[in-house]
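Could you have a look at this structure, given as structure tokens, before my questions?
Heads up, one of the protein chains got dropped from this complex, but the rest are sitting where they should.
Chain IDs A, B and C follow the sequence of writing; residue 1 opens each chain.
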Amino acid sequence: MDNSFADKLRKKSFLLPEAYGNEVVKKVFQRKDMLFALLALFFFVGLALFAPLISPYDPNAINLKNKNLNPSEEHLLGTDYLGRDLLSRILIGAQTSLSIATGVVLISLFLGTAAGCVAGYYGGIVDESISRLIDIFLSFPGVIFALTILGALGSGVFNLMLALSIVHWAKYARLMRGQVLSIKKKEFILSAITSGAGDFYIIRKHIVPNAIATLLVLATIDFGHVILSIATLSFLGIGLPADVPEWGAMLSSGKEFMRTAPFQTIFPGLAITLIVVIFSILGDGMRDILDPNHEGGEIY
Amino acid sequence: MSLLEVKDLSVEFPSGENTVKAVSHVSFEIREGETFGIIGESGSGKSVIGLSLLRLLPANAKVSGRVFFQGQDLLSLKPSELRKIRGKKISLMPQNPAGALNPVLKNGLQIEEVFEGNRDEKKEGMKKALELMKQLFLRDPEKLCTLYPHQLSGGMRQRLTACISLSFEPEILVADEPTKGLDPEAKAGAVDVFTKIKTEYKKTMLLITHDLDLAFEVCDRIAVMYAGEIVELDQASKVLSTPLHPYTKGLIQAHPRNGLVPLSGQSPSRIKLPEGCLFHERCRYSDVECSIKHPEIKYYNGGLIRCHFLSLK
Amino acid sequence: MKYFLKKAGFMAFTVFAVCALTFFLMNVIPGGTAELILKHTLIGLEESATEEQLIQFSSRYNLDDPLYLQFFSWVKEAVLRGDMGTSYVYKKPVIYLLALRLPATVQLAGASMALAIVVGVSLGIYSALQENRISDHILRIITLFGVSMPGFWVALILILIFSLKLKLVPVSGYGNLENMLLPAAALSLHSIASIMRVTRTSMLETLGQEYIRFAKAKGLPVWKIISRHALKNAMLPVITVIGFQTGSLLGGAVVIEKIFAWPGIGGLLVDSISARDLPVVQGCVLAIVTMYLLVHFLVDMLYTHLDPRIRYG
Partner (left out) sequence: MKNKNSPLFIILIILLTCSFLLASGCSSTEENDTKEAVSGTEITSGSDAKGSSEASTLVLGEMWEIDSINTLAGGGTLICEKAAITETLVGANDDFSLKPGLANSWEQLDENTWEFKLRDDVSFHDGSKMTVKEVKLTLEKIIEANPKVASMLKIDTIEEVDEYTLKIKTKEINPILPGILHYPDTAILSPSSFDGSGEFVKPIGTGPYKFESFDERTRILTVVRNENWWGGKVGLAKMVLKGIPDPNTRAMSIENGEVDFTVDVPYSETDRIGALDGIIVEKYKTPRVYKLDVNLKHDPLGDLRVRQAMSYAIDRHDIAEHVLYNVGEAAAGPFLPTMVWANKSLSPYTRDLEKANELLTAAGWVDTDGDGIRDKGGKPLKLNMMTYSARPGLPPMAEAITAQLKEAGIGVELEIMEVGSINDRRKKGDWNLYLAAYNIAMVPDPEYILTNWYMTDGSDNQPGYSNPKVDSLITEARKITDLKERYKKFSDVEAIVYEEQPMIIIAYYGCAIVKKDYVKGYVFDPTAHDYRINAGMYIEK
């Protein structure tokens, strides 16, 4: 990110006509911030994967007499309001948070790509109706929408994923539609059509591979947004039950204890912030690498 | 008398761990009233020279050497003093007029802003500029001022930028690739414009171009650049009709009028310059010496040339 | 003109569709509208309603009609007479409630947006001009964390610091400027960071443009280059982002209003959803979506105003 402008200058510069290649991996390694973010992400994912093995306590075992403890040797990050070990809960919480976010991003990526493809590729009335639908979903503030859907479905991991996906897919669909529209104009699509390829084949072989980079950038940045949305919904009291260890739920149920036992908000809050920071850095970096002509704001 | 003297100018751009040598050790002078041309392929560093005179290169460029204008070294002037020279004494006519005009501002404003000072001075200036626009074959200049750049044709934009550059009556006009990207008709128009500037306004000009026709029509003296170096410098007629350097020869032969014989090969990497003559890999006349020893620039027959003279043997 | 009609048509359609969606969504929520409303008004959350009460209530508000009939009668009343129904909980016309609560939200969102734009754009420009210096890095790290922290956490931390530790502003309340400071700051933080980041990128991109170089070559002072040439162009992508930020501001207002006991429409909406006060939910959603679309429309207009290249026929 630091060198993005210099990079751009160089790319545009007449001095280095061929220096810009497709070596994404090499680029990642050239950027210290991305490398750092990647390492941190691996660290988090590793923690999440091995959480049951490394967490020192049962994350749901309460010990009322040991409630609201500050960090100590026994409980490295302290305990929460029911005396549950915070470290264990944050570790297991990583599993919940990351898998919910992954689920939401994958579902909305899939839905959005499909809808955007169909709209952009077929055009006409199909495009018109899907675009209207996208507009409708985009003009509805996400939090409120999720609130209503969760109200209808009840809380729980699966319902949360579903509600957030319904809120998030439209962003992907709009982006994908734009991508398809611009790719459709390219010569190779025309030649594919003249050579008699089927619609599905063209979409699968030509359009999706050319658009996916941009979508992946959005997905990466969105990952962080999903985690923040979960926390917001938890705050409004309809995210996940508090006994499911999840960072957002922990943060919001710990907020009552901000004064007396601040660590039960500090640690989950930091965990959320860090993971969102990591995904922002990765997303920005990927955008610079994969999608150099992207204009700043489109995604937000 | 020389109005502008460039001495040992080198420009480098850092790129990751390497540096790109855009211009190396270039020296020349521009005499009062003459039109000095710099020609060469894209990427030969000729535009960088033009920009470095006014210190318009990106901040990461490393510039060394001297540029004397009226006894001042432009490269070591304070920004506030530099500002008094930019646009007033030395003005730049940018390459790609489409990009050089701010798309969101009206043409009039972009002309007017050259004149600083109070309203009367501005009015006075605008009057002159409108006059100038008429001179430069722009019809209905008043209306033009109320339009936005995208509403003009390429040729009109080109003349407009010329007008902006000339309106303060600078002592030197630096024209950076003025015909780049213009259609043939507009190109022909550009030649007329420059001839007019030269003959009627008697301007001193630095014309940076790869358009040999334009250079031939307008320039008094010409420097040929290759890979950041001047390889030949002489009277325009001499350079273009009886080129000495093999690169200049190639360049002229590549011209459509001369049968479009392209120069084979590519320019060398500017990060790691090859040993010996920079041109030897593409040179028809190259010899062992050429690949070992870098030729120095020498006087020859009233001009300057950077070659081991193998082509003359 | 035709363009605006078309646009207005789209907006009306979107508002209608969102209302319909809300209506049916609210009706599939389990819990029995009549019973829940009674619980929230007359009998207390944990008590159960009598059969008689339910029947009386349902027939008073026609809750037993088929959904589409209920919806169409709502639309009819709303369109023909501007009557969006009467709140089950507050027993007041929805219009009246909106008139009470909407200004607070508009104030909060407006103040946050103004704050976000002023601070975000200024910092973005500053950061761009300081590219890769220490202050740029620090700013960017701060904003990176700014967008990454959960909003309600930030709000609570702000209260702890500014209200309880420093005693500068009250914890909650409504009416004075000092009441607005903290909620507006908390709400705008995310937008400040987004706007700053976009401004920085776009400013850098703009500063690399040729017309900036040409402006420099004209000898314009720095502030003029930035204010006249760079800012207007750099603002174009920023304006788009501002449009999108409105949505997140309106959504974020729900949380912020709850924390600061701000008497706005967001809190009303959340309360009404859980009380199944359907007419109020409908009214709030209608208001929010309309506001959102209007801001987008304004953004579109502003965009055309700033960028002369875009003209709608």
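We take it that a residue touches a chain if its C-beta (ideal position, glycine included) is under 8 Å from a C-beta of that chain, and two chains touch if they have at least 3 such contacts.
Keep in mind it's a predicted model, so treat the numbers as computed, not measured.
Undergrad: Of C:15, C:78, C:154 or C:225, which residue touches the hidden chain?
TA: C:225
Undergrad: Kindly state which of the options C:6, C:76 or C:305 is in contact with the chain not pictured.
TA: C:305
Undergrad: With respect to the chain omitted from the figure, which of C:23, C:71 or C:90 is a touching residue?
TA: C:90
Undergrad: If I consider the whole complex, including the chain that's not displayed, which of C:78, C:113, C:149 or C:250 touches that chain?
TA: C:113
Undergrad: Could I get the residues of chain C that touch the absent chain, sorted low to high?
TA: 29-32, 35-36, 39-50, 52-53, 56, 89-91, 96, 99-101, 103-104, 106-107, 110-111, 113-114, 117-118, 121-122, 125-126, 129-130, 156, 159-160, 163-164, 167, 170-175, 216, 222-223, 225-227, 231-232, 235, 258-261, 263, 271, 274, 276, 298, 302, 305-306
Undergrad: So that we can see where the missing chain sits, which residues of chain A does it touch?
TA: Output for chain A: 60-62, 64-65, 67-68, 81-83, 151, 154-156, 237-238, 241-243, 253, 255-261.
Note that only the chains that are shown with their structure count from here on.
Undergrad: From the centre of chain C, which chain's CA centre is farthest?
TA: Between chain C and every other chain, the largest centroid distance is to B.
Undergrad: With contacts counted as defined, which of the two, A-C or B-C, has more C-beta pairs across the interface?
TA: Between the two chain pairs, A-C has more contacting C-beta pairs.
Undergrad: Measuring from the mean C-alpha position of chain B to the mean C-alpha position of chain C, what distance in angstrom results?
TA: 53
Undergrad: Taking each chain's centre as its mean C-alpha position, how far apart are chain A and chain C in Å?
TA: The separation of the two C-alpha centroids amounts to 22 Å.
Undergrad: What positions in chain C touch 2 or more of the other chains?
TA: Touching at least two other chains: 208.
Undergrad: Taking each residue of chain A in turn, which ones touch at least two of the other chains?
TA: In chain A, 9 touch at least two other chains.
Undergrad: Hey, which residues of chain B end up touching chain C in the complex?
TA: Residue list for chain B touching chain C: 51, 54, 56, 58, 83-88, 91-92, 94-96, 99-105, 109, 113-114, 148, 150, 161, 164.
Undergrad: Per the contact definition, I'd like the list of chain C residues that touch chain A in the complex.
TA: Against chain A, chain C makes touches at 10, 13-14, 17-18, 21-22, 25-26, 28-30, 131-132, 137, 140, 144-145, 147-153, 156, 160, 194, 197-198, 201-202, 204-205, 208, 237-238, 240-241, 244-245, 247-248, 250-252, 254-255, 258, 269-270, 273-274, 285, 288-289, 292-293, 296.
Undergrad: Considering the complex alone, what residue numbers of chain A touch chain C?
TA: It comes out as residues 1-5, 8-9, 12, 132, 135-136, 138-144, 147-149, 151-152, 154, 224, 228, 231-232, 235-236, 248, 251-252, 255, 258-259, 265, 269, 272-274, 276-277, 280-281, 295-298, 300.
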